[in-house]
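Please read through the structure below; I'll follow up with questions.
Every protein chain but one is kept in place in this view of the complex.
This part shows chain A:
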Amino acid sequence: MKQSYFFNKKESYLSAVQVPARFRFYFTVAVPAMIILVTLGVLRIAGELPMLDYREADIHTAVVATLATLARLMIAYVLAIVVAIPLALLAEKSNAKRFLLPVYDIAQSIPILIFFPFIALAFVKLGFSEGAAIFILFIAMLWKLVFSIIFGLNSLPNEIKQTAQMYNITGVNYLTKILLPAIIPQLTIGSIFAFADGWNFVIVAEVLHAYIPNGVVANDLFGVGSTMVGAASAGNETLFVYSLIAVVSMVIVLNLSVWQRLLAYAERFKF
């Protein structure tokens, strides 16, 4: 491992990033657990999915469906972050700031669900139904992230900006050493709201048959949203309740194991 001040004498990646002991649970348990859960979900989405009989399905279906939805949300979230950061930086840095912020404001106000039938049909015709769900979830999450990052950038004290200028910390160095760490608190809060919006949209995102001509249940994407709709249609109240409990449990687990810990970790980046 590269020897520099930023790396502790102990050769572990936790010491390397000087993670305080109370945050190590996050890196040793929560993150790997999330990765495993999301991978399971992704595999479930990507594999050959047998036609579900909602009259027979049970708690196992509800749990796996929730994992599949979580995987979808994670993919949409990662894409949203990748797009949100440059959009926010562009609005802050460019001469078109006065023009861009109102454009972003209008864009986030447009109810994307109005266009969803066309979007869903387009992706289904392309043979990539998952794209429809991920796209709608991506849009649902994007603007929360953009505006939270912009808020974080605006909160950067003038003294820090002037200090960076004085010491010639510019370009990529300014971005990676100062700007990106500085926005972590706001980005964390924005991510929590973005995920909340994502959960709100999962039923719409997964129940594709409602939006495409001659749509059937087989067009739906496997996930907790479509499972809840399918269970309700089939009269399987038990499955519906299991799905509800699975979603609520997942949200609580995410909150306790990820968001709360991230919020605590983000404190160290606050001015």
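Simple rule for what comes next: a contact is a pair of C-beta atoms (placed from the backbone, for glycine too) under 8 Å apart; a residue touches a chain by one contact, two chains touch by 3 or more; residues count from 1.
Assume contacts and distances are computed from a predicted model.
Participant: Missing chain's UniProt protein name, "ABC transporter domain-containing protein", "Non-ribosomal peptide synthetase", "Electron transfer flavoprotein subunit alpha/FixB family protein" or "Formate dehydrogenase"?
Facilitator: "ABC transporter domain-containing protein"
Participant: Quick one: which of A:95, A:154 or A:168 touches the chain that's been left out?
Facilitator: A:168
Participant: May I ask you to list the residues on chain A that touch the chain which is not drawn?
Facilitator: Answer for chain A: residues 4-6, 18, 157, 159-160, 162-163, 165-169, 173, 177-178, 181, 268-271 touch the chain left out.
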